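Read the structure below first, then the notes.
On to subunit A.
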Amino acid sequence: MTTLLSLKNLTKRFGGLVAVDHVNFDVEAGAIVGLIGPNGAGKTTVFNLITGNYRPDEGDVIFDNQSIKTLPTHKIVSLGIARTFQTIRLFHKLAAIENVLAGCHCRMQSGSLAAMFRTPTQRREEHQALQTALKELEFVGLQSQADQLAENLSYGNQRLLEIARALATQPRFIILDEPAGGMNNQETAALIQTIRNIRDRGITVLLIEHDMSLVMEACEQLVVIENGAKIAEGDPQAIQSDPKVIEAYLGTDEE
Partner candidate 1 sequence: MKKILFLALALCLMAGTAVAADTIKIGLMAPLTGAWASEGQDMQQIVELLADEINMAGGINGQKIEIVTEDDGGDPRTAALAAQRLSTQGLVAVIGTYGSAVTEASQGIYDEAGLIQVANGSTAIRLSEKGLNYFMRTCPRDDEQGLVAYKALKNGGYKSIAILHDNSSYAKGLADEAKTLLEKDGANIVFYDALTPKENDYSAILTKMKAANPDVVFFTGYYGEAGLLLRQKMEMNWNVPFLGGDATNNPDLVKIAGKEAAAGFMFLSPPVPQDLNSKEAMAFMTAYKKKYNAEPGSVWAVLSGDGLRVVAEAIKATGSTDQDKLVAYMKNDLDNFPGLTGQISFNDKGDRVGDLYRVYKVSADGKFMLQP
Partner candidate 2 sequence: MKDKRLVIYAVISVVLLLSPLFLNAYWVDVLNNVGLYTILALSLNIILGHAGLFHMGHAAFYALGAYTTAIINTTYHIPILWLLPVSGLVAGLAALVVARPIIHLRGDYLLIVTIGFVEIVRIALVNNVFGITGGSNGIFGINRPILFGWKINKPWEFFYLIWGFAAVTIFLFNRLENSRFGRALNFLREDDVAAEGSGINTAHYKLIAFVIGAFWAGMVGNIFAAKMTIIAPESFNFWESVVLFMIVLLGGRGSIRGVILGAFLVLGLPEIFRQFATARMLIFGAFMVAMMIFRTEGILPPLPRKYPIAKMLGREGSA
């Protein structure tokens, strides 16, 4: 197995607060890894550092043997890292299919001039993008709602739509930020299968989740952080019995 993503001494400060404190961990290609920790531990900040939304103060992010810490977000996406957001950030006033087409964007070429003159290449590309988008919708089970406005979908389906949009960027690595947030048990169970299916397509998964049943069932490896620092790493069984993790959760989080 090869290492796809590797965080080295990653550190981010907001004013006096150290949100992420010298975090190190590796993600193997083809794995499903969970990043867990109490609320406010800095999990989402780690994601934002990987995807270039924030710039690290120290340390480095290595993706596929290349440092990506200074790249803009859209470049990182085109290198093959896609993400979803903790607070759903869909394009609410646009149709589901268009949301997924946003993901196709970085795999397309044609610009404004090609659009105005509707070149054969442009038309072929549009057709292919639409096919990809429909396939991704089908993958998450939303094909029948392709022309609905994103804001009219149920909460769970909005989360799935975000996943479809991320998949449409044809990533090698996908970051899911609380994908089961707001889902019922049935939806969560289906989501676990979807996550496995994503991995089966050869896409490495890194996720944040509070729903422990999902984490334990889906993830093969867990990284635990508290107050910005990594406190444990290992397979789910080992983490469950780790005293430091138990203390962190019982001490600060009611869940």
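The rule is short, and it goes like this: a contact is a pair of C-beta atoms (placed from the backbone, for glycine too) under 8 Å apart; a residue touches a chain by one contact, two chains touch by 3 or more; residues count from 1.
A word on the picks: all candidates are chains of the complex that A comes from, given by their letters.
For clarity, every value in this text was computed on a predicted model and none was experimentally measured.
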- Note on the structure: Here the complex member from 1 or 2 that touches subunit A is candidate 2
- In the complex, the residues of subunit A that touch candidate 2 are 51, 53, 72-74, 77-78, 82-83, 85, 89-95, 97-98, 101-103, 105-106, 108, 110-112, 114-118, 122, 125-127, 129-131, 134, 143, 146-147, 149, 165-166, 169
